[in-house]
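First up is the structure itself, then whatever we jot down about it.
The complex appears here without one of its protein chains, the remainder shown in place.
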Amino acid sequence: MADAEPRTLSPLAGHAAPVGGPHHAGVALREAAGLSLINLRGDADTAFGGHIEKTLGVALPTSPNTTSTVDGVSLIWLGPDEWLAVCDDNDSAALCAKLEDATAKLHHAVVDLSDNYAVIELSGRSARWILAKGWPQDLHPAVFTPGQCSQGMLAHAQIILHCAGEDAFRLFVRPSFAAYLWDWLVDASADVGHRIAAG
Amino acid sequence: MQLIPCPWCGPRDDAEFHYGAEAHVARPAVPSERSDAEWEAYLYLRRNTKGPFAERWLHTNGCRRWFNVIRDTYTHEIFASYKPGEPMPDIDQLTAKKDA
Amino acid sequence: MSRQPNRLPSGGRIDRAMPLGFRFDGRSYTGYAGDTLASALLANDVHLVGRSFKYHRPRGILGLGAEEPNALIQLARGNRSEPNLRATQVELFDGLDADSQNRWPCLKYDVGAVNSALHRLFPAGFYYKTFMWPASLWMTYEEVIRNAAGLGKAPEGPDPDRYEHMHAHPDVLIVGAGPAGLAAALAAGRTGARVILADEQAEFGGSLLSDDDVFINGKSGRDWVAEVVAELASMPAVTLLPRTCVHGYFDHNYLLAAERVTDHIGAVVPNTPRQRLWKIRARQVVLATGTLERPLVFRDNDRPGVMLSTAARGYAVRYGVAAGRRPLVVTGHDDGYRTALAYAARGIQLAGIVDLRPDPSGALVDAAREKGIDILAGHSVAGTHGGHRVEGVDVAEMNADGTGLAKITRRIDCDLVAMCGGFNPTVHLFSQSRGKLRWDADMNAFVPAKVHDTTHAPQRSVGGCAGVMSVAQSIKDGIKEGLEAARATGSTARQPAAPAVEEPGIGAHRTIWVLPSDKPVGHKGKHFVDFQNDVTAADLNLAAREGYRSIEHVKRYTTTGMGTDQGKTSNVNALAIVAATLGTDIPAVGTTTFRPPYTPTTIGAYGGRNIGALFDPVRTTAVDSWHRANGAQFEHVGQWMRPWYYPKAGETMRQAVDRECLAARNAVGILDASTLGKIDVRGKDAAEFLNRVYSNAWMKLGIGKCRYGLMLNDAGFVMDDGVTTRLADDHFHMTTTTGGAAGVLGHLEEHLQTEWPDLEVYLTSVTEQWSVASICGAKCRDLLAALCDDIDLSNEAFPFMAMKEGTVAGIPARVYRISFTGELSFEINVPRRYGMALWEVLMAAGEKHGITPYGTEAMHVLRAERGFIIVGQETDGSVTPIDLGMDWIVSKQKVDFIGKRGLFRPDLMLPDRKQLVGLLTEDPSEVLPEGGQIVEDVKPAPPMTMLGHVTSSYYSVNCGRSIAMALVKGGHARKGDTLSVPLAGKTVKVTVTDPVFFDLEGSRRDG
Partner (left out) sequence: MDASAGRQGPTTKQRYSIFALAKNALSYHEGWQQAWRSPEPKKAYDVIIVGGGGHGLTTAYYLAKLHGVRNVAVLEKGWIGGGNTGRNTTIIRSGYLWDESIKLYEHALKLWEGMSQELNFNVMFSQRGVINLAHSEHEWREMRRRYEAIRLNGVDIALVLPDEIKKLVPIINIDPTIRYPVKGGILQQRGGTARHDAVAWGYARAADALGVDIIQNCEVTGFERAPEGQIIGVQTTRGFIASNKVGCVPAGHSGVLAEMAGFMLPIQARPLQALVSEPIKPVIDKVVMSNAVHMYISQSDKGELVLGAGTDAYSSYAQRGSPNHPEHLMAATVELYPITSRLRMLRQWGGIVDTCPDASPIISKTPIPGLYFNCGWGTGGFKATPGSGHVFADLIAHDRPNALAAPFSLDRFRTGYLVDEHGAAGVAH
């Protein structure tokens, strides 16, 4: 029997290193570990949305490729009946249970995917520039604005891209692609320089 | 690179999609009652229209939804995009409006 | 240091304060910043720069830019060497080192020139008529042909440079920064629209850089360019891309452009790509790609020193280089006079102007006369003299219709022939976008007629590429169309005023496609049409005569237009000559298709960073670093990297796999099974859904119970398999094969969304949520028991094909009692973050039980010992469950499931289909090669009738012998038979058996 709390490793543990880099770097990279990520399926035309909002305190975004965020909880639109809840709180099991309870009476799926994604935060004045090296969709600041999200291929990795701020992005990627994506981002930063922030 | 209009996500590069060939080919309700020739038709026989064509696309790298598109397979003009379950628009009407 | 004998004392857009040293064919020269290699060579009086493809004729510089067919050079050496670059496009840098190509031993004395002497034997298409006898010698002939062809040389090793990609989404993309493009950019830019202005040249300005007789708002054209560029550069929404060739125009306004970022520097700039491939999705496109001048076709028009008129002018005006000291202009067009006047203005005496027109008139003609230039009206050039440089031409007055000479020829000495055969709008991109062209009989050229798709690919052509030859009109049109393009994207602004332009007026021109001479075409000398590929007017005539009538046939038969210039100077001349031979008009012969790229584009630029480590992602599991640290050899399975086996020091693969296989049965084996696909199936119809997608029954599966399922496609063939577990009444956890995961999810979603939208089922991929350690073997229950106190692991409480939730070493886990080895086995699923911790704790706790990590190879052996199939190995898309002997998993009760109807097609019910059996070799140590073919009758030599093939074959240490699985025609009825596997060099006899070799009763799964 192990008495100590079992060791956990984030998808990029040991890879998102070394922390540091020049301050004038065009971008900063960071692995955001320990978030609760919960996939939600349901019919937005029913009471589903209301239940989710009551539970999470965030309205379900129904416009494609938008998100809503309140106090550390974001809901990311993934499809007409699919969302990803992203919470800073790392007790995903408890959150899932609450969501299950709230939606129990409706056709729904609440699936804990906290380990099914690696999350990379990319920020800095050159963030859009280096993303545009591999992202075919329009990243112009007037077009892809804070609060928007989109899914697609960044180079050879399928990601969810969440514009979290003017020059700040969250990239959600399957853990098995995370090392590739990280390496790609570092490589793409060659001309602007990068800095790695602590996870 | 064509822009395929996903009814939800809007126009995106065709590379984001998976192609599903002819639209509105339903799987027979009671397959055991279908003859070998009918089953062959369901499995393999598809229209190959050169011109405006109702076809299926899947937004693989986006919202993962199947939908239908009226696209000219020769000119690559796109006339309509609609969700599964919605009726097929009148192709003649669509293309006529364009010509007018 | 040389002294640049042809450099004019002043003028040109070169920086005389910045001399640059360079080498050509080993000799050192000096040029200036702002030169191209071509202008610098001409400044140094180097006219002979290459040899032609077929005849190895001496060739000089014909053009000024992308159209150049002759002056192809090899730049640099070693891994940075680059063949076939046009000297006219290579910007000079200090230390540039270039060589001529396609000559041996040297440019001046080229042995290949013997071809020129034998030229009569090499008409168009001569290959097709000879080298056929004896047949056995063709490969020898071909070797000679191959070595003779090919222009420059590939670099010697991998490219040390970096290439990048960039996506852009401008409102308006403007291609070409001549007067029309600049005006369009200015108009669009002032609206605030997002604008990209790209030009293939280093400097914006287009023709205005080469003309000294155009004045805009009272200033020189070049000053206007500078002003416009400065204003554009100040606009934040405008991106200026010089040195960027927009070379591909694809569907829906998707264009590709290649930016040469550092090529002109000639040195490596750290962290900077050498080239950048722009992928541009533009809402509106304005094409302002200008024109390309046509050469004239006359006898021996290929001597070094014979040059396009605008090129000769460009060298003088833009680069301050006299391309000749005694130039002769040959023209049917007023524009040729501008070249003559440009040289005259620089104090160079003209040898004369040969004008095809009998009665030239107009301001330019008057100006030339004023300068005292000799004008030979209604004359033809009947031939040229010279060797490595043109020395003179024969001229004579033509008859009235220009088909023959009216008088005998006389010679005029000259060292430069500047020829102007008119202008072709550069319609390449327009045509690539599938726009329709129209033959303009006034201009004698193809011009844009109809945009292909104004809804999805709205575009406009302005300036020269639209057939507009005047600068004033080009700027006017540029402003109008640039503004309209921007407005179409929603920007609003007023139209800027057009500037006042003074430029020479251009009168009517005369086009003669082949200048007449004293002998018929083909009888004396050569009238070159395609300079690079050595295609002459006689070759074109021959092709037409032999029945190659479509222009595509002519092109392919003669190779005209197939060189690295893709016919920029030759295509229209060739069309016209073929039309004349066939007695038809040019549009009837057709125009050839313009295909991307507009100019050759570096392959590495397309590769970008998607090479090497970034070529394709390698997917790894949470335990990957442990596998690496412990010496695993890996196998690629789809994109995944899976441990294949873990050799200890000195072990062969076979020894390692034997050790792993023994341990997995007799002690404890541990496998990283995380890569299996996992799908969460949720909803009240989940069981019904599974019932439809699997061949067996699912409605009655108990909660917490697992079931193996086979998934078929609707043709009846096996597509995937896996174990699915019921977590709740409306909730299942499905697993798929590693390679099939994405395909299965797609297959299921397709049916849910398009066939059965009424079913209440949601599917969510959870493949990577879970890290899976699969432990098996005699001691695995003891091992797990030591780490898990909240699950009763006894057979009674936790039977085979059940799942329990609990904790393992304090980690929340789902434990599945399922087995792919036939051994007692637990698959422990934990959230991925705990994957490594679980693995390490199992390894530590298992040490006393002899825990042994095993890889995919041992897994394959272990499952084969028990006769379990692997989809994709025992199946190949043509195999049914019945073929596999798995009738038991095909429900007879269910009315329908995906694949059921397919199974009842005639060929799927035949008794002698290929069926899965076991094979045992006579010699137990003999391991059949997988893929070995099975025959009944061994013949002394192939061909032999084959019954099937070995799908899996291993040495099984647990069985103490080799085992194999095979698909054999009518195999189920052949059990006990002896068949043969004929291999190269020997034949192995095998006995057909059941495909189960170990633990025949299946008792070991309960421990």
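Lettered A, B and C in written order, each chain numbered from 1.
The rule we apply is simple: a contact is a pair of C-beta atoms (placed from the backbone, for glycine too) under 8 Å apart; a residue touches a chain by one contact, two chains touch by 3 or more.
Here the structure is a predicted model, which is why all the values come from computation and not from measurement.
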- Item | Touching partners, among the displayed chains, of the absent chain | B, C
- Which residue, C:Pro19, C:Pro929, C:Gly970 or C:Gly1002, contacts the hidden chain when the whole complex is considered? C:Pro929
- Message: Just to verify: which one of C:Ala180, C:Leu197, C:Val214 or C:Leu256 makes contact with the chain not shown?
- Response: C:Leu256
- Query: Given the contact definition stated above, which residue among C:Pro19, C:Gly112, C:Gly150 or C:Pro242 touches the chain not shown here?
  - Reply: C:Gly150
- Message: Counting contacts across the full complex, list the positions on chain B that touch the omitted chain.
- Response: 1-2, 13-15, 18-19, 21, 36-37, 39-41, 43-50, 53, 55, 73-76
- Message: Even though one chain is hidden, which residues of chain C still touch it in the full complex?
- Response: 80-84, 120-121, 123, 126-133, 135, 138-139, 142, 145-147, 149-159, 161, 163, 248, 250-251, 254, 256, 279, 434, 520, 522-523, 538, 542, 545-550, 552-553, 556-557, 559, 562, 564, 566, 582-583, 593, 595-597, 600-604, 606-608, 610-613, 615-616, 618, 635-637, 644, 715-716, 872-873, 876-878, 902, 905-908, 929-933, 935, 941-944, 946, 949, 982-984
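Quick note on the criterion: only the chains that are shown with their structure count from here on.
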- Message: Of the pairs B-C and A-B, which shows more C-beta pairs in contact?
- Response: B-C
- For chain A and chain B, what's the span in angstrom between their mean Cα positions? 32
- For chain B paired with chain C, centre-to-centre distance based on mean C-alpha positions, whole Å: 28
- Per-residue overlap in chain C, given as positions that touch at least 2 other chains: 281
- Message: Among all residues of chain B, which ones touch two or more of the remaining chains?
- Response: 13, 64-65
- Query: Can you name the residues of chain A that touch chain C in the complex?
  - Reply: 1-11, 14, 39, 41, 81, 93, 107-109, 111-117, 132-140, 143, 155-157, 174-177, 179-181, 183-184, 187-188, 190-191
- What does chain B use to touch chain C in their complex? 1-3, 13, 18, 20, 26-28, 30-32, 34, 36, 39, 42-43, 56, 58, 60, 64-66, 75-78, 84-85, 98
- Message: With touch defined as at the start, can you tell me which chain C residues reach chain A in the complex?
- Response: 162, 164-169, 194, 271-273, 279, 281, 609-610, 613-614, 616-622, 625, 639-640, 680, 682-684, 760, 762, 764-771, 787, 789, 809-812, 831-838, 841
